[in-house]
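Can you keep this structure in mind? I'll have questions shortly.
Only one protein chain is missing from this complex, and each of the others stays in its spot.
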Amino acid sequence: MKPVLQMKDVSVSYAPDTYAVKNVTTDIYPNTITAIMGPSGCGKSTLLRAINRMHDLYTNIKTTGEITLKGNNIFDMNSMEVRRMAGMVFQQPNPFPTMSIYENVLAGYKLNGIRLNKKEKDEIVEQSLQSVALWDEVKDVMSKRGSFLSGGQQQRLCIARTLALKPEILLMDEPTSALDPISTNKIEELLLELKDKFTIIVVTHNMSQAARISDNSMFMYLGELVEHGNTTQMFTKPKNKRTEEYLTGVFG
Amino acid sequence: MKDKIFRFLLFFAALIILLLTAGIIFALVSRSTEAFQEYGIWGFIANPEWDPRPATEEYGALSFIVGTLYTAFFALFLCVPFSLSVALFNGEYFKGKRISSFVRSIVDLLAGIPSIVYGLWGFYAVRPLIIDLGINAQGFGIFLSSIVLAIMIIPYASSLSTEFISMVPNKLKEGAYSLGATQFEVIQNISLPTARSGIVASYILALGRALGETMAVTMLIGNTDRIPKGLRDTGNTMASVIANQFGEADGLKLSSLIAIGLLLFVITALINMIAKLVMKKVASI
Partner (left out) sequence: MSLNIKTSIDSRNGKNKLIYILVCLFSFLAMIPLFLILWDVVSKGYKNFNINLFTEVTPSSMDALIANMNGDPIPGGILNGITGSILIVGLAILFSVPIGLFIGIYLSENRDKKFAGLVSYLTDLLQGMPSIVIGIIAYAWVVKPLGGYSALAGSVALTMMMLPMIVRSTEETLKMLPASYKEAGLALGSSYTSVVFNILLPSGFGGIFTGILLAISRVMGETAPLMLTALGASVVNWDVMEPTSALPLLIWDFYNDPNLVELVWSSSLLLLIVIFLLNWIAKIVARKWKV
């Protein structure tokens, strides 16, 4: 099977000679969930944000190396295209407060200037909300603002908003860290269902979450990718000493 | 004991504001009653005649109300592209950058220039351009006043809207970028709608400024006491007619001028109140 995402020597620096991510090289395969773990400040979010070129928004951040998404070098592509192909879900749920729930799901289309007719819109909204198991909860309050929902619902709305654009991969930056255990549980179940259709990379500081949902795990430390492999294997027989120390709670 | 006296002094000082306001309203109302009694409130407001000749003496405020609204709204219209650009420049495109604090201090300096200096500049530097453009033979009029007024209110409109635009949470903007939007699409669909109430409020406040602006307008509007026929025409605003004719006025004319002052006070107070109500909506988002 061909990898959907390949990284070669990816480094990210916030200032000259201070690297948040150093020479990361790895492959991600389709229809898997990959968890990126590591102590805070290890560069896991920074690496994730390099994949959809989020760092382009800040002129002081420089990304080097090669990232290919479905065989295309993302730095040769238009950043707008890259971001649409690599959907992102953030730590804090961020539904757009000026838009209704319905409009939030379609926000990607509106932002990209894609015109849809009413039937297409309804279809996309229902399908997207169904796929995050939010449809039944909100189908009667579609015109309410997104901020009216609970934190967990808001996060699922944000996932639906991302899925509506049919991305190739789904990047999630600690998507449950701002949520309560029940909402967290729902999102985790959701991710396991979504992996049939999407490739998911999820940054998490929660080891048990990584163990529960991921097929593969990456362990990062001080900006470097220390270990990347099958999750079960990594949790039972880590190859690297630092991975073992982190997993056993020596630091982190 | 000492604390008690001090607390009382603080309270008393605050009371002064109350007394000042009451005194202001009393002074304006009591000194304009003569005019209102003569013509009736509505009769005074709706009458476009302003004729100080003793034989045919007659006073009405309509010409100046129309002149004021004309100049202020046209100035507001002219200032929008500039002040909105400055607000986006400082609050979005170059937020937190050096260049933005430079632009900010330049715009602050514009706010510091006294009205009378704007008037001089308008008279000597802008008026010839208006004549050259053939808008008006003398140069004076609504058009000239509004141009200078627009420049004067850019700092007011832009500084407050900058605040509101830069307050739009980064997580919303990142959310929009991650869906593939360009910066302009983020501004159009996220930043501006989120900051909308605040931006509207800052333009209402800028309008309030323009309505009450006196010296520059007095020097540039041409001072004719009738309803202006258009943007090219001369006229008078409520503030400029007071500045122009207060010195030599007495009796019914003085009372009529003060009545115009009262109307101006009420209008600006209403404008400020509306701006405050709109801004309250911002806080609720």
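As written, the chain order gives the labels A and B, with residue 1 at the start of each chain.
Convention: a residue touches a chain if its C-beta (ideal position, glycine included) is under 8 Å from a C-beta of that chain, and two chains touch if they have at least 3 such contacts.
Only a predicted model underlies this, so the values are computations on that prediction, with no experimental measurement involved.
Peer 1: I'm checking contacts with the chain that's been left out. Which of A:Asp27, A:Glu168 or A:Glu244 qualifies?
Peer 2: A:Glu168
Peer 1: Using the document's definition of touch, tell me which of B:Tyr118, B:Phe140 or B:Phe164 contacts the absent chain.
Peer 2: Spelled out, the listed residue whose C-beta touches the missing chain is B:Tyr118.
Peer 1: Looking at B:Pro81, B:Pro169, B:Gly230 or B:Gly251, which residue reaches the missing chain?
Peer 2: B:Pro81
Peer 1: Mind listing the chain A residues that contact the chain we can't see here?
Peer 2: So the residues of chain A touching the unseen chain are 78, 80-81, 84-85, 112-114, 165-168.
Peer 1: I need the residue numbers on chain B that touch the omitted chain, in ascending order.
Peer 2: Residues in contact with the chain left out: 2-3, 6-7, 9-14, 16-18, 20-21, 23-24, 27-28, 31, 81-86, 88-89, 93, 103, 105-110, 112-121, 123-125, 151, 154, 158, 182-185, 187, 205, 208, 211-215, 218-219, 239, 242-243, 246-247, 257-258, 261, 264-265, 268-269, 271-272, 276.
The criterion applied here is as follows: only the chains that are shown with their structure count from here on.
Peer 1: From the mean C-alpha coordinate of chain A to that of chain B, what's the distance rounded to whole Å?
Peer 2: Centre-to-centre distance between chain A and chain B: 49 Å.
Peer 1: Would you tell me which residues of chain A are touching chain B in their complex?
Peer 2: Per the touch definition, chain A meets chain B at residues 52, 54, 57, 80-81, 83-84, 87-88, 90, 92, 94, 96-98, 107-108, 110-113, 158, 161-162, 165.
Peer 1: Can you name the residues of chain B that touch chain A in the complex?
Peer 2: That would be residues 169, 171-172, 174-182, 185-186, 189-190, 193-194, 196, 285 of chain B.
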